[in-house]
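In this view, the complex is presented without one of its protein chains, the others remaining in place.
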Amino acid sequence: MTHCSKRLVRALVAAGLLSTSALAQAQVEIQWWHSMTGALGDRVNDFAKGFNESQKGYKIVPVYKGAYPESMAAAIAAFRAGSAPHILQVFEVGTATMMSAKGAIRPVAQVMKDAGEKFDPKAYLPAVAGYYTTRKGEMLSFPFNSSTTVFYYNKDVFQKAGMDPNRAPATWPEVMAAAARIKAAGASNCAYTTGWPSWVHVENFSTWHGVPIGTRENGMAGLDTVFQINTPLHVRHWNNLREWSRKGYFTYAGRRSEAEAKFYSGECAMLTSSSAAQANINRNAKFKYGVSFIPYYADVATAPQNSIIGGASLWVMAGKKKEEYRGIAKFFTYLSEANRQAEWHQKTGYLPITLAAYEITKKSGYYDKNPGTDVSVRQMNNKPPTPSSKVLRFGSFVQVRDVFEEEMEQMLAGKKDAKAALDASVARGNDLLRKFQKTAKE
Amino acid sequence: MIENRPGLTLVTHAVLWGGVAVLAFPVWVTFVASTLTAEQVLAAPMPLLPGGRFFENYVEVLLHGAGNSEAPAWRMMVNSFVTAMVIAIGKIAISLLSAFAIVYFKFPFRMFFFWMIFVTLMLPVEVRILPTYKVVSDLALLDSYTGLTLPLIASATATFLFRQFFLTIPDELAEAARVDGAGPMRFFWDVVVPMSRTSVAALFVIQFIYGWNQYLWPLLVTTQESYYTVAIGIKRMIAGGGDAATEWHLVMATAMLAMVPPALVVILMQKWFVKGLVDTEK
Partner (left out) sequence: MEKRVVFRSWWLPYVLVAPQLAITIVFFFWPAGQAVWQSLLAQDPFGISVEFVGLENFANLVADEHYLASFQVTAVFSLLVAGVGMSVSLLLAVFADRAIRGAGLYKTLIIWPYAVAPVVAAILWLFLFNPTLGVVAHWMRALGMTWDPLLDSGDALALIVIAATWKQVSYNFLFFLAGLQSIPKSLIEAAAIDGAGPGRRFWTIVFPLLSPTTFFLLVVNIIHAFFDTFAIVDAATGGGPGQATEILVYKVYKDGFKALDLGGSAAQSVILMAIVIALTVVQFRYIERKVQY
C-alpha cells in the first residue's frame, strides 16, 4: 500500500475511535444487540437512554443487528471470535440453541444473584417466564418482549359485508364463512392472511387445540423428541388452508410479519399474527378493528386450550467482567420495574412480563378503555397449561421453522397435498433434531 | 450507412428509447416514491408523478436515517465513499507493484506467486465468508475501516490487468533505462507509472463502484451504526423480521442517495469506465 493511503486509513480509524471513546470515559459500556425496528426500536432506545440517565456508572449501548436470525448468527460468530455483546436479544425459537450452549451464556438468575440485585422469579408471569426457565426452575434468560398470536379483523369491512362488526368469528369454519361473505360482497380484495405461518399454523395451532407439537413435552423433557404435527387434525387444517388459498379466501403473505402491512393498509380484512402488531396497526390503520382469540375447530374436545408465546428474551453472554455483569443486573432491575413494564405492555401490545405490571394495567382501567388489549393475556391463561401446551423446546428450531414454512409454501403452491407436506415437515424436522442432539450433549 | 431506410431508422430509435425507458423505469418509480408521504406510497397503486415531499424526505434520511437505523444517510455515504476510495486506491497500489515485479523480474517462485494471486481472481468473499469473518475478528478488525476494506483489496483483477499492460510496454524503454544506469524503481516511477495512467483511471472507476456496492462483507463486519455503508443501511431499513413497518418513502430516498454517486462516476467518467470494463474483462 502506498504511504498516502496508509496514512488515510490510519487517520480514519483514529477518527472513528475518537468519536466513540470520548463518550465512554470511565463508564462501563454494555453492548445490547437487538432486533427491534420502527416504533419498537424507539422504545428500546428509550429504555437505554432512561437507564443511562438514571445513573452514572454504566452505559447501555443498544445496537440493532438485523432480524432475529441474523442478529443471533452475528452474535454466535462474534462469540467464537471472542467479541460477543453483553446482552443479546434472542427470539423464542433460538431458546434451545442458547440453553445448550452452557459455556457461552450466563443464566440471568445467577447474574442477578452475583450482583446482589433483588430478584424473585415468582414476580414474573408464569406463562412467560416458564418458557425461559429450566426444568429445575432456574431462569436462564430475561423475558423481554413476549407476544402471542391473536386474531384481528377489520370492522369496517365486516359491516360492509353485512356482518356484525362486534362479533368476531370464533372458529375456523366461521372465519371462512366470513371470508366467503367478504369476497362475495366485494368488501375487500383479500379476506384472510397470516403472519409467521409456522408459529400460527403449527405451534400455536397445536397448543390451542391441546395437542402436542412433539414428544417429550415438546422437547422440554429431553433431546430425544420427535415431531407429531402430521396428525389428522393438522392435516385437516393445512388442507383447509390450501383449499381457502385456492378459493382466494386466504392470501399467503410471507414467512415473517409482512401480512401485518396487508392488514393495516386495508387490503386484507382478517389477520392472524403477533399481538405485538397492535402498535403498528394503531399507528397505520384508518379503520376500526377488533382483536379476539385465535380460531379453532369446535369439534376438537381439548380446544381451546391456551396459546404460547413468541417474541424474544435477553440472554447474557459468558466471559464478561464482573463490573459489567453488575451493570447488566442493574439494567434488568430497571426493566422489570412495574410501571415501566405496564407502560411497555400498553404501548407495544407485548405481554406484561411481571404480575405487578398486569395488575397495574388492569386497575388503571386500561383494558376497559381499550377493548381487545387483554386478549393476549387471557388467551395465554385460557386454561391451565398441560405439559404439551406450556412451552416448546426444540433444537435447531430456526431451521425447523424454515422447513415447516417451505413445506407449507410448496403445499399452497399446489405442489404437494397437506399430508405429504406435513409428513415431509416431520421427517425433515426430525433429521434436524437428531443432528442437534448429536452436537448438544445435555 | 449502407442503405437509407427511413422506416428502419424510426424502428431503431423506437427500440432504443423503449430500452432506455424500461431500464430507467424502476429508478423513476423510486424517485417518485422518495417524494411522497408514507400514506401515498401505501395507497396501491402509488402515483407516478413526484409529490411534494422531496425536501422533507431527503432531509429526514440525510440527517436522521430511517426505520430502525439510527445512522443518518450522510454518515453512511461518507463510509461508503471512504470504503470505495480505500479499496480502489489500495488495489491499484499493490497491484502495480506486484505486476511490476512479475513482469520485470525473473526470480524463483515467480509463476507460483502469480498463480497464487490469480486463483483469487473470481472467488467472491461470499464463498469463504465464515472463515474470513473469523480471521478479521481474530485480528481485532471488526468495526474498523481496515476490516471493512483490507480483505476486499485482495483481488487479482488489477494485477492481471497491469501485467497485460506492462507486457505491451516496448522493451527498448527498459533497455534504455538500464543503459542509463537507472534502477528498477526509478524506471517504475519515471516510466511505468506515468504510462499506466489511463489504465489506472479506468481501473479506479471500476473498483470504486465495486467498493461502493459491497454488501455482504460490510453487513457482517460492522456492528456499530457509525460504520454502516449505504448498501447495508438500506437493507436495515426494510423491516425483515421484527415487528415494525417499512417506511418505503424513506427507504426509496436512501436508495436514490445510494445510486447517485456511482452513477455519476460512470456517467462523468464514461470514457475511463468503458475502457476499464473492456480491459479488465472481469
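Going in written order, the chains are labelled A and B, and every chain counts its residues from 1.
In this section, a residue touches a chain if its C-beta (ideal position, glycine included) is under 8 Å from a C-beta of that chain, and two chains touch if they have at least 3 such contacts.
Bear in mind the structure is a predicted one, so any value in this text is a computation, not a measurement.
Asks: Have a look at A:I30, A:V44, A:V61 or A:A77 and name the one touching the chain we're not showing.
Replies: Final answer for the missing-chain contact: A:A77.
Asks: May I ask which residue of A:L40, A:I60 or A:A104 touches the chain that does not appear here?
Replies: A:A104
Asks: Can you list where chain B touches the absent chain?
Replies: 1-3, 8-9, 11-13, 15-16, 19-20, 23-27, 29-30, 33, 41-42, 44-46, 48, 93-95, 97-98, 100-107, 110, 113, 116-124, 126-132, 134-136, 139, 150-151, 153-154, 159, 164, 167, 171, 174-175, 178, 183-185, 187, 209, 212-213, 215-216, 220, 230-232, 234-235, 238, 248, 251-252, 255, 258-259, 262-263, 265-267, 270, 273-274, 277-278, 281-282
Asks: Considering the whole complex rather than only what is displayed, give the residues of chain A touching the chain that is not shown.
Replies: These residues touch the chain not displayed: 1, 69-70, 73-74, 76-77, 79-80, 97, 100-104, 245, 252-255, 261-262, 265, 267, 396, 398-399, 402, 405-407, 409-410, 412-413, 415, 435, 438-441.
The definition used in the following text is that only the chains that are shown with their structure count from here on.
Asks: Starting from the mean Cα coordinates of chain A and chain B, work out the distance between those two points in Å.
Replies: The computed centroid separation for chain A versus chain B comes out at 38 Å.
Asks: Taking the touch rule as given, give the residues of chain B at its contact with chain A in the complex, in rising order.
Replies: 42, 44, 67-70, 82, 85-86, 89-90, 93-94, 130, 133-134, 137-138, 140, 142, 144-146, 149, 153, 219-220, 223-227, 236, 239-247
Asks: Touching residues of chain A toward chain B in the complex: what are they?
Replies: Touch residues, chain A against chain B: 1-2, 4-5, 8-9, 12-13, 16, 19-20, 33, 35-41, 45, 63-70, 74, 77-78, 80-83, 85, 147, 256-257, 260-261, 264-265, 267, 274, 276-277, 279-280, 283-284.
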